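What you see is the complex with one protein chain gone and the rest in place.
Presenting chain A:
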């Protein structure tokens, strides 16, 4: 006797319509709903990691927001590494980039907390700290993404050269 659901025999009517399921999945993918779903899942992971960091290294108000600064720079470094690796890979499934880049790293880094923190520092009478945060995060993020992307490209080029020899 076969276990229902594990073997699919056309002659045996089953309560599970595989053709309808397949058609459903096809429609779902055609609309790009699977991409939206992995972006949401990745976004949850990234946001929870950022939330955890903000709990571990809580910032007193009126001081330089080190945690958000660190989270944003780390996320920018990682996206540089990731997007170079993904574009170098010959076979990469269509969900990897939306999940990791748009979802996880997009959810991990934040622009809104960066500007609202800066705005509140200005209102609280710390315009200097706000300016250091505004310019420092921007410059640091651009350096971090450049180190991530250029460093990874260099490593990949070295490996290709070694294989070519």
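The definition used in the following text is that a residue touches a chain if its C-beta (ideal position, glycine included) is under 8 Å from a C-beta of that chain, and two chains touch if they have at least 3 such contacts; residues count from 1.
Criterion: contacts and distances are computed from a predicted model.
The chain absent from the displayed complex carries the UniProt protein name "Fluoride-specific ion channel FluC", chosen from "Fluoride-specific ion channel FluC", "Fe-S oxidoreductase", "ABC transporter permease" or "PqqA binding protein". Checked against the hidden chain, the listed residues A:21, A:44, A:89 or A:155 yield one contact partner: A:44.
The chain not shown here touches chain A at positions 35-36, 39-40, 42-44, 46-48, 50-51, 54, 72, 75-76, 78-80, 83, 98, 101-103, 105-116, 118-120, 123, 134, 137-138, 141-142, 144-146, 149.
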